[in-house]
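One structure, as structure tokens, below. Some questions next.
Yeah, one chain of the complex is gone here, protein chain that is, but the others are all in their spots.
For clarity, chains are labelled A and B in written order, and residue numbers in each chain start from 1.
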Amino acid sequence: MIFGRRKKMQQAAHGRSLFSDALRRLRSNKAALASIGVLGFIVVAVVVGPWLSPHNYFAQDYGAIWVAPTTTDAHWFGTDGLGRDLFVRALEGGRISLMIGFVATLVSLVIGVAYGATAGYAGGRVDGVMMRIVDILYAMPFLFFVILLMVFFGRNILLIFVAIGAINWLDMARIVRGQTLALKQQPFIEAARMSGAPAVSIIARHIVPNLLGVVAVYITLTIPQVILFESFLSFLGLGVAEPATSWGALIKDGADEMNRAPWLLIVPAVFLAATLFCFNFIGDGLRDALDPKDR
Amino acid sequence: MLSYALRRLLGAIPTLFILLTLAFVMMRAAPGGPFDADRELPPQVRANLEAKYPLDEPLYQQYGRYIWDIAHFDFGPSFQYRDTSVNDLIASGFPVSLKLGAASLAFALIFGIPLGMLAALRQNRPADYGAMAIAMLGISIPNFVLAPLMILVLAVYNDWLPAGGLGGWQNYVMPVLALGTAMMAYVARLARGSTIEVMRSNYIRTARAKGLSAARVVWVHALPAALTPIVSFLGPAAAGIITGSVVIETIFGIPGLGQFFVQGALNRDYTLVMGVVLFYGILIVAFNLAVDLLYGWLDPRVSY
Partner (left out) sequence: MFFVALSITACSSDESEKFPVKSTPEIREDGSTVLRRGNGAEPESLDPHQARSVPAANVLRDLYSGLVQISPSGAIESADAESWEIGDEERVYTFKLRDDLRWSNGEPLTAQDYVYSLRRSVDPVTGSPYAQLHAAIINAKAIIAGDKPPQALGVRAVDDRTLEITLTAPTPYFLGTLAHSISYPVYRPAVEEYGAAFSQPGNAVTNGAYRMESWRVNSMIALERNPEYWGDDETSIGRVEFYPITNQNSALSRYQAGELDWATTVPISRLETIKKHIPAQLHAEPTLGVYYYGLNVKRPPFKDAPELRQALSMAIDRRTIVDKITRGDEIPAHGWIPPVVEGYAGAQFEWAKLSDSKREAKARELYKKAGYSEDKPLTVEIRYNSGEGNKKIASVIAAMWRSVLGAEVTLRNEEWKVFLDSVRQGTDTEVYRLAWIGDYNDPNTFFELMNSKFGLNGTGYASAEYDRLQEKQAHMPDGPERMKTMKKAESVLLADSPIIPIYFYVSKYLIKDYVKGFEGNPLDSYYSKDLSIEP
């Protein structure tokens, strides 16, 4: 479930030198560093792994149903109820889950930053109207939106997550707007405005780059939310279409069959939990590192 | 303050109106209707049914009729549960969701805040990593995995708690744990972040410099300030959690509101969906108002 996050980030407008500071602080955060390592490993495994196995993710083998993890016939993580190899499926599912996470986050980021920066920069009545729209959308139950999207785009999971990203930008818009309001008062923006630069270029050149810190934190916290949300949709039976799969879909199937074949649950659950763990630790580390008061 | 609250509530009416209109348009745009079923209806019977629940009228007329009824607090009959009205369904589901949601929130706050503060006070030390690892576990395990596991261990293999249904307080233990764990994790992380921030602020430094005991600094001076972001998070989160969780409700057989969002949309139960969407919208507005008022109370500098 995606909760609204209304925590207002404090100003991060302290120029570029902040980033080297932040990087230094991030390096001293062991949990975040370890998380980056683990996450990197998972991403590589997911991309490369499927080629290491003799199996593919959709071939069914009725002679090898519910095989426990074994080295014979290279079923390293066992097989499922249709005799499909779990090693390949888990990695294949990881590709989809991570892709979904990135795509939806990217979409919500683009919309949220553009919208929030515009509203914050314009200020006044435009800001009032734009934020009123956000308020209205906030009052709409997210789940209801998503189910109707599933109904409309039922066939294409990626499209659905583009759509989810497109309705999940509200938090981002609010945060960015707050930041922009603060940035607007800064002398260098004033100067740019005085020199007659158009608003669009001020937003693109001066405001957005200064939001990077907030944005980075937001990305690392949103990706795991989206991945988790995909698994929730799978629980409702609205997830990825067969034979393609995702961690969420695998966990859902695994949870149904956990007494018969526990590896079907354990393997994808460990992958998912590890990934979410890493993203969250990195996010927290980034937030700590980017906090300007910490010096 | 009263006039402020009133103004806010009146200002919410257009918001809710737009919300309803959006929901109406989206529901009607979705393919399929409430009377599509695996045993398809003979055309004549379908026509009869559509005439009975005026679905054969032009859309604008249905919309007008619907808004008119809503203005009289009548959500109409449910399309799926033919024998009941949407009002009755919400009235029977809400108390259950409220109980479950409030208990989960309480659980999340009682454990989440100390956990987060502990982590903050020991930043980047083992206790921090440990506390955050516990918190993240809560976020990282989907509750549709956690819930059946709990049932298996606590109800099937051992006879400690009921496996589902609605009865005494025992029936709420597992659902509250399953629902509250993720929430607790969010609270813990917010508490950690804001405590770190607060502990570095000038007035805490001053308090420390004055030689106040560490406990006093934390509990009397830092805690209230650290709570403010949690309060603003609680607004929408509370509205979300007390309108139910479809996962927890289906697994534990709890008759809350959460299932209505999903069932309503999937069954094309137009009236039920509109009812719960509006109800949710009202709660969001009310909770946001409550949060803002609470802010004023926590931070006297805010004025209306």
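The definition used in the following text is that a residue touches a chain if its C-beta (ideal position, glycine included) is under 8 Å from a C-beta of that chain, and two chains touch if they have at least 3 such contacts.
What you see is a predicted model; the values in this text were computed from it and never measured.
Q: Specify the residue from the set B:V45, B:A127 or B:V220 that touches the hidden chain.
A: B:V45
Q: Which of A:V88, A:M150 or A:V226 sits in contact with the chain that's absent?
A: Touches the omitted chain: A:M150.
Q: Out of B:L137, B:V173, B:V217 or B:L294, point to the residue that touches the absent chain in the complete complex.
A: Counting the whole complex, the residue in contact with the absent chain is B:L137.
Q: Which of these touches the unseen chain: B:A5, B:L22, B:L121 or B:L152?
A: That would be B:L152, which touches the missing chain.
Q: If the hidden chain were put back, which of A:N56, A:Q185, A:S201 or A:N259 would touch it?
A: Checking each option in A:N56, A:Q185, A:S201 or A:N259, the one touching the absent chain turns out to be A:N259.
Q: Where does chain A touch the missing chain, residue by residue?
A: Against the missing chain, chain A presents residues 58, 60, 62, 65, 81-82, 150-151, 154-155, 237-238, 241-243, 253, 255-262, 265-266, 269.
Q: Considering the whole complex, not just the chains shown, which residues of chain B touch the missing one?
A: Touching the chain left out of view, chain B contributes residues 30-33, 36-45, 48-49, 51-52, 77, 80-85, 89, 92-93, 137, 141, 145-146, 148-153, 155-157, 159, 162-166, 249-256, 259, 266-268.
By our rule, only the chains that are shown with their structure count from here on.
Q: Could you tell me the distance, in whole angstrom, between the mean C-alpha positions of chain A and chain B?
A: Centre separation, chain A to chain B: 22 Å.
Q: If you look only at chain B, which of its residues touch chain A in the complex?
A: So the residues of chain B in touch with chain A come to 15-16, 18-19, 22-23, 26-27, 29-32, 123-124, 129, 132-133, 136-137, 139-142, 144-145, 148-149, 152, 182, 186, 189-190, 192-194, 196-197, 200-201, 229, 232-233, 235-237, 240, 243, 245-247, 261-262, 265-266, 273, 276-277, 280-281, 284-285.
Q: Can you list the residues on chain A that touch chain B in the complex?
A: Answer in residue numbers: 1, 3-8, 10, 28-31, 132, 135-136, 138-141, 143-145, 147-148, 151-152, 224, 228, 231-232, 235-236, 248, 251-252, 255, 258-259, 265, 269, 272-273, 276-277, 280-281, 284, 287-288, 291, 293-294.
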